[in-house]
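Structure provided below as structure tokens; questions to follow.
The other protein chains are all here in position, but one chain of the complex has been omitted.
Each chain carries a letter (A and B) given by its place in the written order, and its residues are counted from 1.
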Amino acid sequence: MTGWNRADDHVRVLRRRRTDWLLHLLFLFCTSIGVVVLLVLIIDIVIDGIGYIRPELFQNFPSRKAAESGMKSAIVGSLYMLLIMLPLSFVFGVGAAIYLEEYAPKNRFARFIQLNISTLAGVPSIVYGILGLTLFVRLLSLERSLISGALTMTLLVLPVIIVASQEAIKAVPRSQRDASFALGATPWQTVWRSVLPSALPGVLTGVILAMSRAIGETAPLVMIGALTYIAFLPAGLKDSFTVMPIQIYNWISRPQPEFHQLAAAGIIVLLIMLLMMNFSAILLRNKFQKIGKE
Amino acid sequence: MDDAIIQIRDLNLYYGSFQALRNVSMDIPEKAITAFIGPSGCGKSTLLRTLNRMNDRIPGTRIEGKISIGGTDIYSQEVDVETLRKKVGMVFQQPNPFPKSIFDNIAYGPRLHGIRNSKKLNEIVESSLRAAALWEEVKDHLGRSALSLSGGQQQRLCIARALAVEPDILLMDEATSALDPISTLKIEELVQTLKDRYTIVMVTHNMHQAARVSDRTVFFLNGEIVESAETEKLFSTPKDARTEDYISGRFG
Partner (left out) sequence: MREQAKMIFKNERTSIMDKVMPVLLFVCAGVSVLTTVGIVYTLFSETVRFFSLIPIGEFLAGTKWNPLMNPKSYGIWPLLGGTLLVTVIACIVAIPIGLAAAIYLSEYAPAKVRKVVKPALEVLAGVPTIVYGYFALTFMTPLLGSFIPGLPVFNALSAGIVVGIMIIPMVSSLSEDAMMAVPNSLRHGAYALGATRFEVALKIVLPAAASGVVSAAVLAFSRAIGETMIVTVAAGATPKLTANPLESIQTLTAYIVQVSLGDTPHGSVEYGTIFAVGTTLFVITLLLNIGARKLAKRLREEY
């Protein structure tokens, strides 16, 4: 055997192992940056904003004086907007997904629609704002109102819901459809009575995630004209309105530190709402999974 | 054949350019058990699926020839495929109960066809489960998920589900090949009890099962019928050399 020096090899292996160990640490460090930043973010915001978490935050309208300001109109505006968005985005989103998965022939046109949807998912949200401004506010004369905002946001989240619903529908095994058809079901009966009920957990999770996204979006609504100083609750669809992110933005834009703290308080409220929504999505998913198995 | 409920004449079937069935002609007698046997890929399942038009679901399928059930050409315009499938039921190789309760699984079919009355549904569920020899085992937990049953029970559930829409013909596509021997035996016994009321066509890769259970056996090879006869005659005195080779295990 020539040139097989065990000592040399061993040293090399040790060096490689040490490099591996160092890089392991480096990679772990980088990964934890994400977790660390999240913690820092949360702690910073809580420290800044906790002072303003009090009933007035929820009961008062915004005002020029920080001590009297609250985000009642923003909270209500966000909730109203969600309420309008929910049925619209659900129907159009799930409907499109059902069409694409169960009815559309696998041809170029279907692929075009699919491509279209994934492209829309990558369009910056402010461009949706431009669309909403032109189409809803001006062309349909819906003005800078709650309904314009809700419609614009529906268009924004539609791709998310469609993709999530498609995944959920695809996950229903072919054998289930076969069983349904073999019993004499029509295509719609199979969708309505077998495929959709099975796909529902995934669909609902997608819808809730889409709503979470919508509630945190600022840019498109700025363009629609969700105004930053609303001291009333919208009573009708065509009323002006504001939403939490815009109210927060408004407070951030003021120079006084008290308004920054108010903004932090508003952020806390927003984040808690998001947490509740995501939590309920997880609960729902678990509940449905359990029903299928017991 | 005088009492043939299914008549197939000169059937050719193509998946795209591949020909899966060649010049198949046969009669299937009513209220008897007919078995299709043959090595894998010989076309027996394909032929079974033409009888309830499940092949329609596979794009690119083309059919030439005629299949009559009860005197009606089932591929003609006047046939609604939903009603055809109501009268010609199917049980699949892998048990495929819906992720719903036992009750809702059986009631699924009747509900499709408009039966809503809960008393009627209860009756149908009970009689179907009894016919499938499953009633005693599940009668106290009809609300439980069908997925909680064992493999053999799930398959009997699928049989009950198919029977719930009151078919005339029951197609069984290798219905026991995914099951353990005891469940298989139970289902074979069950099938024997069903033949008084239903015409049964079963595909099986297990020729001994065909010998045990069926009245007529048809042997397929490469998409063609090689031989078709009363089961006893086919297994004891096969006319074709290929049949004899398959039966004695020289291939397949």
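What we mean here is this: a residue touches a chain if its C-beta (ideal position, glycine included) is under 8 Å from a C-beta of that chain, and two chains touch if they have at least 3 such contacts.
In this text the structure is predicted, and so the values were computed from the model without any measurement.
Of the listed positions A:Ile117, A:Ala182, A:Val195 or A:Ile230, the one in contact with the omitted chain in the full complex is A:Ile117. Only one of A:Lys238, A:His260 or A:Arg285 touches the absent chain when the whole complex is considered: A:His260.
Chain A residues in contact with the hidden partner, per the touch definition given at the top, are 16-17, 19-20, 23-24, 26-35, 37-38, 40-41, 44-45, 48, 91-96, 98-100, 103-104, 113, 116-120, 122-131, 133-135, 138, 155, 158-159, 162, 186-189, 191-192, 212-213, 215-219, 222-223, 225, 228, 245, 248-249, 252-253, 260, 263-264, 267, 270-271, 274, 278.
Remark: the residues of chain B touching the chain excluded from display are 2-5, 30, 69-72, 74, 78-84, 87, 113-114, 168.
Quick note on the criterion: only the chains that are shown with their structure count from here on.
Taking each chain's centre as the mean of its C-alpha atoms, chain A lies 48 Å from chain B. In the complex of the two chains, the chain B residues touching chain A come out as 52, 54, 57, 59, 82-86, 89-90, 92, 94, 96-100, 108-109, 111-113, 144-145, 147-148, 158, 161-162, 165. Interface residues of chain A, counted against chain B in their complex, comprise 106, 173, 175-176, 178-186, 189, 193-194, 197-198, 291-294.
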